[in-house]
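Moving on, here comes chain A:
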Amino acid sequence: MEFLIITSIKLALILFVFMTTLAYLQWVERKVIAHVQVRMGPSRVGPHGLLQPLADVIKLITKEGVLPPHVNTFYYLAAPFLAVFFALISVSFIPFGTGITIPVFHVGGATYGPYKTMFELADTNMGVLLVLAISSMGVYGIALAGWSSNNKYALMGGLRSSAQMISYELPMSLAIAAPLLSIGSLNLRQISDAQAGYSLGFIPHWSVFAFPAPQFFSFIIFMIAAFAETNRIPFDLPEAENELVAGFHVEYSSMTFASFFMAEYANMVTVCSMATLLFLGGWQPLWPVAYGSNLVAPLILAGAGALCVYHGLNPARPFDRITLPVFGVIFFGLAALMAFPPTVPILMPMFWFLAKVGFLLFVFIWIRATLPRFRYDQLMGFAWKFLFPVALANLLITGFLVALVS
Partner candidate 1 sequence: MDLFFFLLFAFIAVACAVSVVLQRHPISCALSLVGTMAALAVLYLLLGAEFIAMVQVIVYAGAIMVLFVFVIMLLNAGAEDRRGSSWVARIAGLPALAVLLGILGYLMLTFYPMIGPKASLVHFGDFTGGGAKEIGTALFTEYLLPFEVTSILILIAILGAIVLARKEID
Partner candidate 2 sequence: MIPESLQGNPMVAALADLATFAKFEFNELTIETAPENIVEALRRVKQDLKFERLTSVTGVDRLPVEPRYEVVYHLQSVAGNSRLRLKTRASGTNPKVPTATLVYRSAEWYERETFDLFGINFTGHPDMRRIMMPDGWEGHPLRKDYPITGARY
């Protein structure tokens, strides 16, 4: 019973936080790209456009959902649902921190607790495989959307995406397999825990740096494949708006259209979390606590707060006089929370995990602002002629090194 209650609470929390994250990821992406391109980005709705996601969501929900007459209605409506379903479900296997113990407490006469729970919805021994399996099902949403729209551009988008996803799953799986060889577990929590510790006192035991086989190349391969799996530039061929207009979602509107974006961003978060867990040591800090890694979070947040307050005192726009100090206070509050000893063991792993995921997400956005798009045959050639052999060689060498050491 208590398991169900705790899980429901966690479910609600994770769902809320995750949905908000997805909406704000869009805002972050627009802002980052805008600043790369020397412009402002969203700035009208709310301070610094912070309410823009809300406005977008309201707009998308209230827009008319057009059901074109020539589509295959059942699959047309099922496709966005499938895409979102598979994108969201894989999040439930991602641990994003250590655990939390709720101490014994009394309500009325009854005594409850202590409850110990982990920061994930489902802890399975097959975590890695499950995420892979579910993400491999995600292609149906896109392929069906392309096919059922009964539109030539959409069909080509669907075809491209199914071919692309099958092709890039292989190097991705091989890249995942390599660190698993030395870790020896498929449980995501164990994988992260296995990367604790430091060699020579300061080099973290993350898979990317780990002895005996640093997984630097498989990390790169994984990231490249992740770009392809999530249909992001430079691999966004299924939706290449300049060739296929918008590819598989050309016939969609309103929330069905938004669903595909939600799925894309959810997939981005998932693959970034996977990369963090598998290669970047999950929630293990960059350097030992002994050297003050716990101070990083409060310092960064306090610095952000100070910056906000400074700019609030010298505002560029009249509105900033109010908003920026408010942000500053919020940042200071967060910094205090991060430095507050009882919360440190809970928040610090979360901070490191989220920081790494955030950094990888930033890389996704950064690349989008920078690179042109591949051509279809180049994309397939790249997967099969370059990425796949390299991943295979990397796996072999890793296996060899692991065998040699053990």
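By our rule, a residue touches a chain if its C-beta (ideal position, glycine included) is under 8 Å from a C-beta of that chain, and two chains touch if they have at least 3 such contacts; residues count from 1.
Selection criteria: all candidates are chains of the complex that A comes from, given by their letters.
Model, not experiment: these values are computed from the prediction.
For chain A, which of the options 1 or 2 is its touching partner in this complex?
Per the touch definition, chain A is in contact with 1.
Residue numbers of chain A touching candidate 1 in their complex, please.
Those in contact with candidate 1 are residues 75, 125-126, 129-130, 132-134, 136-137, 139-140, 143-144, 146-147, 155, 158-159, 162-163, 165-166, 169, 173, 186.
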